[in-house]
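With one protein chain held back, the other chains of the complex are shown just where they sit.
Order as written gives the chain letters A, B and C; numbering starts at 1 within each chain.
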Amino acid sequence: MNKEIVWPYLKRFLIILLVCSVLAGVGSEIAFRVQRNNIDRGPQDIELIIPAGTAAKVAKGQAVPSLPEEMVFIIGDVLIVQNEDSETHELGPLLIPPGTSASMPMKEVDNLALGCSFQPSNYLGMEIKEATTWETRLLAISFVAPPTAIIAFLYSLAIRGIDPNEELAEEKKK
Amino acid sequence: MAAHEVPLKEYRAKLSNNRLGLWLFLLSDAFVFAALLVTRFVLLGDTRPELSQGLGLGITALLLVSSFFMNRAETEMAHGNQKGFLKAILITFILGLIFLVGVIGVEWQLAKSHGLTPDAGQAGAIFYVMTGFHAFHVITGILFIWIVYRNGKRGVYTAERHWGVEAAAVYWHFVDVAWIFFYPALYLMGTVIG
Amino acid sequence: MSFFKSGFMRGLIAQIIGTVLGMGLVVGIRAILGLEAWSSTNLEILEPIIVGGALVGALSFLIGVGVFSDWFKWTKGISTVDHHDPDPEKPSWWRYFSVDFDHKIIGIQYGVTSLIVLGLGGVFALLFRIELSQAGINFLNNGFFDLFFFGDTNPFRHSGGADLYNSFMSLHGMVMIAAILLGVGAMSNYLIPLLIGANDMAFPRLNAFAYWVNVPGAILLVSSLFLGGFDTGWTGYPPLSLRAPLGVQMFMMGVYLVGLSSIFGSINVIVTVIKMRAPGMTMFKMPIFVWAAFATAIIQLTATQLIGLSFQLVMFQRLLGMNFFDSVTGGNPVLFQHLFWFYSHPAVYVFVLPGFGVISELLPVFSRKPLFGYKWIAFSSMGIALVGFFVWAHHMFTSGMTAYLRVPFMYSTLLVAVPTGVKFFSWVGTVWKGKLRFPTPMLFALGAVVVFLVGGVTGPPNGTVATDLHLHDTYWVVGHFHNTIFGGFMFPLFAAIYFWFPKYTGKMYNEFWGKVHFWGMFIGFEIMSLSQMKIGLLGMRRRIADYDPALGIENAQYWITIAGFVVFFAVLIGAINLIQSARKGKIAEGNVWESRSPEWQIPNPAPLINYEKPFHVVGEPYDYGIESDYVDMNPAPLVGE
Partner (left out) sequence: MIHFVVVGILTLLSTYGLYMFVLTNEILLPIQASEQAIAIDNLFDLHWLLISFFFSLIMVFLVYSIVVFRRRKGDEGAGEHFEGNTTLEIIWTIVPLIIVLFIAFRGSEALADVERRDPNAYEVTVIASQWNWQFEYPDGETSSDLVLPKDTQILLRMYSQDVIHSFWVPEFRVKQDILPGGEEYIRELRITPNELGDFKIRCAELCGQLHYSMLADVSVVTESKFEVWLSEQSDICELDDITCGNKWVEKNGCVACHSLTGEVIVGPSWLGLYGSEVPLDDGTTVTANEEYIRNSILQPASQVHEGFNGNLMPPSFGDTLSAEQIDQIIAFIQSIK
C-alpha cells in the first residue's frame, strides 16, 4: 500500500475518531449520571448502628440481623459506628464505649477482615473498592467511539471523497 | 510450482494475489491468537503458571534466531544463491525442530511432573492450549519449510520465482511474532500460582 | 461413466474408511497409554474414539474427493494448471460431483447444497413444529422415533419427547445457518467474477477446498442426531454443552469445518475484488453486490475464528478435562458467551449483506432507474459490517456480564439502525418514480424489503436493555430473527436464483409457478413470524418442548405450524419449478432483463470462459434511461497494450 494513498484517509479517520471520542465521553458521562449503582457514587458517610442487646446475643453465638457480615465501600467513604449497646465494642482499631460513636475513613483499595466484637464469628469482612473510575469510563468510550467514528468516516467519504492527487497538490503548495 | 511455462508478467500478477491472500490469512489467524490471549487474561488475571524460566528464555531465543535464518534464506534466494539458501533454510528447520522438542518434549513433561496437567485447573488448561495452538503452527511451519527445502534442492526456485520460499518465510515470521506475545503472557506477567 | 466413480462418492467412501481408521487410531493410543481401550457402552471411553474417528474421517473425505491433489503435487515441486477443460468423455453433470475449479461450477455446487441443507433444516422445523402445534408432549414421544434411533440397546438413544425436541430444534438452527453460509458462498462465487469481469476467482483450488470442506461438515452436523443429539441450542453454552450427549461434539466439529469454508472463501473474495477487476472499474463503479460481498468477507475472514476457538475449547474441556468454562471449579461461562457472540453477532450481518446486495442490484433493473445514492449504499454495507464488530454483547444483557457495559453496547447496537436505514431510504428513492415491472425476481426483492423491515424494526426493542429483559429468550426474538433472516437472506436468495436462472441454465423459469412460490412463502411466512412475536410478548419462552396452555396461545401456535407447512410447500413448488424449467424450460437468449451489467452482455448460459476478451468500463453501472453503456465489450486496445 502506498503511503500517499493511505495517509489522507488515516488522517481523516483519526480526526473523526478524536471528535467521536470526545462526544462519546460526554454521552457516557450523561448515561453515568443516570445510571448510578452502588459503586458508582461519590464518597459517603455510612452509619452502622450496634443495637442494644448485641453483646448478649453474640455471647450466645447468635447473629444480629441488622449487622452485616460483609460490607463494601469505595475509597473516601467514612464508616461511622454508633454503639447503642450497654457494653463496649471493638472493630479493628476502633474502641467504642456504650452510647458513643467512632469513625473510620476508607483510604485505599483493600479487602479486610477486621476483628470485631459484635459478630458471632468475631470478624467483619470489609471490601474497599475504587469507585467506578476512569477505567470503566475508558472502556465505555472504547466501545462507543470506534463504531460512531466508522460510520461518520464512511459517510464523510460519500459526501466528500479523498482524491489523492488533490492531496498531493496541496502538500506541494505548502 | 516453478511453472516456467507461465510468462513472467502473469507470474507477477499471481504473485501479488498470493501475497495479499497470505496476509489476509495471517490477519485471520491473528484473531485466534488474540482471543487466546484474552482467554488467558480473563481466566488467570495477574497470575501465571509455574514454568521453567531458563527453558522458556532458551526456546524463545532459538525461535528468534531461526527467524533470522529464515530471513537469510529468503534473501539468498532472491539473489539467486542456491547454496546459501539451502544452508540457511536447513538451519531454520533445525532450530524450529528444537523449539518444538523444547516445548512439547521438555517443557510439557516438566510441567506435568510438577503437577501442571491439562486438567489441573485454569493454569493447566491455559498453558496447554496456548502452547499447543502455537506448537501446531510451528509444526505446520516446519513441514512447510521442509517441503520448501526439498523443492529448493530440486532447483524449483529461482531468483525471480520463489513464492514458496517467501510464503514459508512470512508464515514463519508470523509464528515467531505470535510467540513474542505468548511468551511474556505465559512466563513473565503476574505472580506465580500453584 | 458411473456415478459411483465421481469424486463425491470417492470422498464418501474415504470418509467411512477414515472414520474407522481414526477410531482405531484412538483405540490404539489408548491401549498404548494403558487406558481401557474400548467399550461399547461407556460413553466416557467412546467419546474420544468417536471424535478421533470423525476428525480423520472428515480429512479422508477431503483427500478422497481430491481437493488436495494439486497441493500434494506442489509439495513435490510439480506444477499444475489452473483450468482443466471438461473431460469430453464424461457427462456434463459429472463436473458437479467432482472437484472442479471453475467458479461457476463451484457456485452452483454451493447453491444446490444450500437448498438441500435448507430442506433438511425445514424438515426438522416441521417435526418440532408439529410437537408445538398443541400443548402437551404428544408427537415426538411416539414409537416411530424410537425405531429411528435403533431402540433400547443404543447407548446414544434419546430419552423421550423433550430430548428429541431439543435436538431437532438445535439442529434446525445450526443446519439452517449452514444453509445460509452455503447460500452466501453460492452467490458470491457465482457472481463476483462475472460482475467484475474476471474469468475466475483468485485462488481456484482454495475455492474448491472451501466448498468441499462443507460436505463432511454437514455430514458431521447431521450425524450428531444419531449420537444422542445435542440439547444446547445452536449457541452451545457451557456448562450445558459440557454435560450434553456426545452429539454436541459432532455439532461443534461440523461447525468448525463450515467455519473453515467461510474463512478460505472470504480470502478468495477479498483478493478477487481487490485485484481482478476489469480495466476502468474503480471501486465506485463496481456493481453494488460486489461491495456487499466484500463487506461480508471482511466479517467472515476475521470473526469466524472466534466461534471456532470457543467451540474447540469446549471440545477440549470435554475430551481432556481442560477447564475453561465450568465456574464450579474456577472457569468462566460468561467468557464463552463473549467469544461466541463476537463471531455470531457479526455473522448475522454475513447472512444479510449479500442479500442487501441482491436487492440493490435488482431494484434499479426493474424500476428502470439509477440506484439512488450508490456511494451511500456501498458505505452502508461497510458501516454495518464494521459496526457489527462492536455490538456482540447485546445477546448477553441478562447473562450477568459486567453490568455497566450494557449501556455502551445498547448504544452501538442501536447505531446499526442508521446505516440500515440509509439503505432502506435509498431503496425507496430507487423505486420512486420508476417504471416498475414485477416478474418473480422483483417480487422477491420487494418482499425482501418488506420482510426485512419487519425484522429490522423489531431489533431496537431488543437493543434497549430494559425491554430486552422482557424479550430475551422469548418467541419475540424468534420472530425477530426469522424476519431478518428471511428478509435478508431467503427472499433475496430466491430473487437471485430466479434473476440469474437464464444465466446458468440458458432456460427461462415458469413465471406462474414462480409467483405461486412467492405469494405462498410471503403470506405463510408473515403469518408464522408475526404470531411468533405476539406469543413471545405474552410469555412464550424459546427452546421449550411444551408450553403452558394457561398462556392462551394455543391457537396461535397451531397457526404457526400450519404457516410453517405453507412456507415449506411453497419453497418445494419453487424448487420443482426450477428443476423442471432447467430441463424443459423455454430457451432464454440474450439480455433477458435489459440489464446494463456485464454478465448479461455475454451468451446464456455463461460460456466456459466468461470473457474471452476483457471488457472496459466506460460508464456508470446503473444509468438506466441514459443512452450510454456501462461496459464496452469490444474495447479498442489501450495504448501500449
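General remarks:
We adopt the following convention: contacts are C-beta pairs under 8 Å (C-beta built on N, C-alpha and C of every residue); 3 or more make two chains touch, one makes a residue touch a chain.
All of these numbers come straight from a predicted model, not from anything done at the bench.
In the full assembly, the chain not pictured is in contact with A, C, by the touch criterion defined above. Here one chain is not drawn; of C:465, C:592 or C:618, the residue touching it is C:465.
In the complete complex, the hidden chain is touched by one of C:411, C:481 or C:630, namely C:411. Of C:78, C:116, C:274 or C:450, it is C:450 that touches the chain left out of the display. Touching the chain that is not shown, out of C:287, C:370 or C:598: C:370 (per the contact rule at the top). Among the residues C:91, C:400 or C:549, only C:400 touches the chain that is left out of the figure.
Contact residues of chain A toward the unshown chain are 27, 30-31, 34-38, 65, 155, 158-159. Residues of chain C that touch the chain left out of the display are 152, 159-160, 162-163, 166, 231-233, 237, 239-240, 243-244, 326-328, 333-334, 367-376, 398-400, 403, 406-407, 410-411, 414-415, 417-418, 421-422, 424-426, 428-429, 431-438, 446, 449-450, 453-454, 457-458, 460-461, 463-467, 469-470, 472-474, 534, 537-539, 541-548, 550, 620, 622-626.
Definition applied: only the chains that are shown with their structure count from here on.
With centres defined as mean CA coordinates, chain C is found 43 Å away from chain A. Separation between the centroids of chain A and chain B, computed from CA atoms only, is 41 Å.
Distance from the chain B centre to the chain C centre is 33 Å, each centre being the mean of its Cα atoms. Contacts from chain C toward chain A in the complex involve residues 373, 375-376, 379-380, 382-383, 386-387, 389-391, 403-405, 407-409, 411-412, 415, 418-419.
Residues 27-28, 31, 35, 37, 40, 132, 136, 139-141, 143-144, 146-148, 150-151, 154-155, 157-158 of chain A are the ones that touch chain C when the two sit in their complex.
Contact residues on chain C toward chain B in their complex (touch as defined above): 74-80, 202-203, 206, 263, 266-268, 270-271, 274-276, 301-306, 308-309, 313, 316-317, 320-324, 329-332, 335, 339, 342.
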